[in-house]
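Everything below concerns the one structure shown next.
Yeah, one chain of the complex is gone here, protein chain that is, but the others are all in their spots.
When the chains are written out, they are named A, B and C in that same order, and each has its own residue count from 1.
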Amino acid sequence: MVITRDDVIDWIKVYAQLLVEKKDYLTDLDSAIGDADHGANMNRGFQAVLSKLPGMEDQDIGTIFKTVGMTLLSTVGGAGGPLYGSLFIQAGKAVSGKMELTLADWADALEAATTGVVSRGKAVLEDKTMVDALTPAVEALKESVSKGLSLSEGLKNSAKAAEEGMIATIPLVARKGRASYLGERSAGHQDPGATSSFYLVNTAFKTWTNSHK
Amino acid sequence: MVITRDDVIDWIKVYAQLLVEKKDYLTDLDSAIGDADHGANMNRGFQAVLSKLPGMEDQDIGTIFKTVGMTLLSTVGGAGGPLYGSLFIQAGKAVSGKMELTLADWADALEAATTGVVSRGKAVLEDKTMVDALTPAVEALKESVSKGLSLSEGLKNSAKAAEEGMIATIPLVARKGRASYLGERSAGHQDPGATSSFYLVNTAFKTWTNSHK
Amino acid sequence: MKKLINKPEEVVKEELQGIELAHPDLVKVFYDPDFIVRVDAPVKGKVGIISGGGSGHEPMHGGFVGKGMLDAACPGAVFTSPTPDQMLAATKAVDGGAGVLHIVKNYTGDVMNFEMAADLAKEEGLEVEAVVIDDDVAVKDSLYTAGRRGVGLTVLVEKICGAAAEEGRSLKEVADLARKVNSLGRTMGMALTSCTVPHAGKPTFDLPEDEMEIGIGIHGEPGRKRMKLQSADEVVEMLMDPIISDIPYKSGDEVLLFVNGMGGTPLIELYVLYRKAVEVAEKHGIKVVRNLIGPYITSLEMAGTSITMLKMDADLIKLWDAPVLTAGMRKGI
Partner (left out) sequence: MKKLINKPEEVVKEELQGIELAHPDLVKVFYDPDFIVRVDAPVKGKVGIISGGGSGHEPMHGGFVGKGMLDAACPGAVFTSPTPDQMLAATKAVDGGAGVLHIVKNYTGDVMNFEMAADLAKEEGLEVEAVVIDDDVAVKDSLYTAGRRGVGLTVLVEKICGAAAEEGRSLKEVADLARKVNSLGRTMGMALTSCTVPHAGKPTFDLPEDEMEIGIGIHGEPGRKRMKLQSADEVVEMLMDPIISDIPYKSGDEVLLFVNGMGGTPLIELYVLYRKAVEVAEKHGIKVVRNLIGPYITSLEMAGTSITMLKMDADLIKLWDAPVLTAGMRKGI
């Protein structure tokens, strides 16, 4: 069981659709500890991605990821733009030329993606950022691969880990990004970026598990 | 029974005191059809008058009125300043040199005062202005004089007429002053200037009747 | 009431103290009676130009005192016309021997107070002319009202007449010019929110979250009609149509287009409005040759806008472009 190019395109489409629904929620989260734009930013970026999808459909997965990343870079702006841009660009480099992905490939891609986010944003775990959702997801994927778990089990584990990571941002005091200006007042609120990152990993789980049922 | 110089000073003091109480109410009336400052304007003016009273106390009534008028002119501003300024200045001219006033003198004074307001502001009856309170008060005074009524009866009649005039402004569409910009929307609201003018006439009635009981 | 003030009664005095401290290179401030004069007043041989009115419209008028615009401004209490003694003192302070022009916005209070000041000044032998500005098309100009209000056009009259006086034109010429500008310009305003007069302590009118007022003035007075919120483009059309049809402006006219912020409207919105206003003007064949965009005649923190159009000719353009050095408007100096 592998992730096909169509699966990847589906994932992006479903995520873009989900952002339309979750836009206001993400913005609400960003209002509490940021500047009330994370939902609009992500939505603007993925709408732009959607409009470029037709041109990507016969490319390899690495190229698709890179194109998504470049599109996000030039449409999202804010912190999210370079971070999600790097995420996809680095994922693309990791699976360059591939037409389908095994669970191990996907683990590599998400690890490279997360490393991209970390090297761009310099956040470490518990800084209350998207890294707090991505890093556990990568670890869960790698563990699933080493245990020889199935694609759908691996995806499920990663989604669960991302969700826990996202929820774990609630009590944290932010040390990176705009929320860090709030100091102690940032505690008690869920990080918007961790939330959009959880959605990304969770959408991969849901979309790809569905298509392989 | 006459109105003494002390009565006149008392009247002004009591009116100034009343304006402190009615300031917000007058401003509310002015909010509805004007610019929310009539209470503050009148109060500022009469506080200034109060601070000048000590210097006026041994002047004749005409001079007292003129000083009050000049003080209002340089402290009230807006439409109220020139109108109430003219009111007192013209009243002062009418009773120039007098140390006490009969009901007839007072009728003359208020008539001159009202003529002063009319010639300054060019309002006619039912334009929804202070003239609507003052004119009936003058007429009531003159009628009381011609009927030979007592001071207190004459004052009472003038206060009653002013009150009716004030209330009669409610349904009117304003044709002068700021309220006229509202056109039809000015109907249904009591005119602030008619209200402060009613208070003036009513305070004369109350203060002078009290001191002659 | 949320305001960065100390006591409502002290706002104007403290503002004047701030202006005095901030702009000693431009103006001198006098107190009791309060007025602001150009630092080099009186300018010998130049017509002096004075305006004034209630405070709360800043930068108008105090921010327009300086070379090329006003010689003096008389601030009243918030939204309350100043008193004659202020205008009299200011008139004396700026009289350079060529007479003094009073630029008066058409409000009963302003007109009466300025009139009394002019009478007193004339009694003292000064030469004074007064021009009343009444550009607000929201108000029906009939015998049964106080006439149209003086609003946005006032800023343009002050700039243009200031330049003319600086050029050495006579009192009669400058007064005629003011009347000409007044005849060639029209304004219409609207509000999204009311303002709060400091001593009133609460908004002058309540405007539900989904409504706006069309045809407001600059004193928080209610407008002519209240309606559901509309888009920026629709608002511009609602303001421009009565302006254009009033004079009426016609195809081929060259105009100055002034999109004014009422105080609480961000500049970003004013540019959105300007964009549409130009489009509407062009649709009528009217060419926008000069513009002014920003909060120049405000109504405290009111959110809203007014649009002013002024028909231009070569002389007006030259005067508009002339140098000006004030706290609120600056060009070429």
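The working rule: a residue touches a chain if its C-beta (ideal position, glycine included) is under 8 Å from a C-beta of that chain, and two chains touch if they have at least 3 such contacts.
Everything numeric here is computed off the predicted structure, so don't read it as measured data.
Shown chains touched by the hidden chain across the complete assembly: A, C. Touching the missing chain, out of A:Ile9, A:Ala40, A:Ala91 or A:Val138, is residue A:Ala40.
Contact with the chain that does not appear here is found for just one residue of C:Ser183, C:Ser231 or C:Ser245, C:Ser231. Although one chain is not drawn, its touching partners on subunit A can still be listed: residues 27, 31, 33-37, 39-41, 44, 73-83, 120-121, 174-178, 180-183, 185.
Touch with the hidden chain on the side of subunit C covers residues 2-6, 11-12, 14-19, 21-22, 55-56, 58-59, 63, 78, 192-193, 209, 212, 229, 231-233, 235, 263-275, 278, 288, 291, 293, 295, 298, 300-301, 303-305, 327, 330-333.
Keep in mind that, in the parts below, only the chains that are shown with their structure count from here on.
Shown here, the protein chains touch in an arrangement that is not a line, ring, star or fully connected set. Separating the CA-averaged centres of subunit A and subunit B is a span of 75 Å.
Centre-to-centre separation of subunit B and subunit C, using mean CA positions: 32 Å.
Centroid to centroid, with C-alpha atoms defining each point, subunit A and subunit C lie 54 Å apart.
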